[in-house]
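The complex is shown incomplete by one protein chain, all other protein chains being positioned as in the whole.
Then we have chain A:
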């Protein structure tokens, strides 16, 4: 081909390209009707309208981390001027406070509580319920990413942990009844008069299973472990309070049904969740431990020395296993002692060269021995610490009220606990078999 022709075709080709380039036919499919900015703006408006739409605002039971912590109920009433009124059952202060909020753009459209209010109590690095959460507070967020609406609820995800949090329409009663959540908290903790042991009983309509149930007050968290051999199910759950009972997360799953709402019965202190088809889960009290151990045997005569100690100024005093009655009795001793004196430790020595004795030490006062005999109750898997003598009758008078639980004529249970109290020494509890008295000790030898 001649050079001239090459040019001709080339120019013709380029011309065709040019003419086609400006055709109006855009082949790319539009996935959305609107531009990203328009969609974000629409989303912002949608969230703002939703927040303002409920007459009595919104309610959220916030489970910040349902593997260690319970739920904290918050009530919000948003105003168009960027302020929000808020109340929570985080502590005894259920009053309503005002602060500011903004609709912010995070990884998506979100609502952020921009100045301090009740919800920020969950995100204070310096206020944490247990040592393991030091510098993490209650692991709470106060920026919530908007994920839409469902059945009238606003569905959010937390900013840090991307966990779902639902805002449910609040009612006037929700605001008025918020303090009742704290009364319910006391029912969950259990009064001094209630038995110490609790169980969770599930019924899937045909079979029943029992679980040892323990509740930790500072974290609002409960653990329920199966007591049946060969059945290793356990339910760990965060607990939130309502005026009529509790709500748990994660749900207790029985017979394929997810139970979350338990109703309180003041007669026996039980909490019941009811599903359909005879499915229930009940948290109730029981007079004796579900799981009896042979730990008591180390106290029996002929065994080597065993030394247990409770210390009033050390980690043992904060153990969740101490019962309210035990604390009440400690306080009673300190109230009776002269000014400047207080009880500092309660130790139990068995098969010591001096004998077997309960040993009380004090600040500003000589120590006291209560010598006892150990009597076995093999069928009950417990021991009775039977009174022999006191080393000092005057000092003894201060402690007899507490001492009578340790020397319970019906016996005491000894149990090795699975947790530690900071140090490596194993933790053992002494529990009266006829009253809600439980003392936590380290085994020190």
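A few points about this structure:
Everything that follows uses one rule, which is that contacts are C-beta pairs under 8 Å (C-beta built on N, C-alpha and C of every residue); 3 or more make two chains touch, one makes a residue touch a chain; residues count from 1.
One rule holds for everything that comes next: contacts and distances are computed from a predicted model.
The complex includes a chain that is not drawn, and of the options "Nitrite/sulfite reductase", "Zf-TFIIB domain containing protein", "Tripartite tricarboxylate transporter TctB family protein" or "Substrate import-associated zinc metallohydrolase lipoprotein" the UniProt name matching it is "Substrate import-associated zinc metallohydrolase lipoprotein". Contact with the chain that does not appear here is found for just one residue of A:113, A:296, A:310 or A:428, A:113. When you scan A:55, A:81 or A:150 for touch with the missing chain, the hit is A:81.
Remark: the omitted chain is touched by one listed residue; of A:35, A:206, A:394 or A:424 this is A:35. Where chain A meets the chain that is not shown, the touching residues are 4, 7-8, 11, 14-15, 18-19, 21-22, 35, 37-38, 41, 44, 81-82, 99-100, 102, 104, 106, 112-116, 120, 123-126, 134-137, 139-140, 142-143, 159-160.
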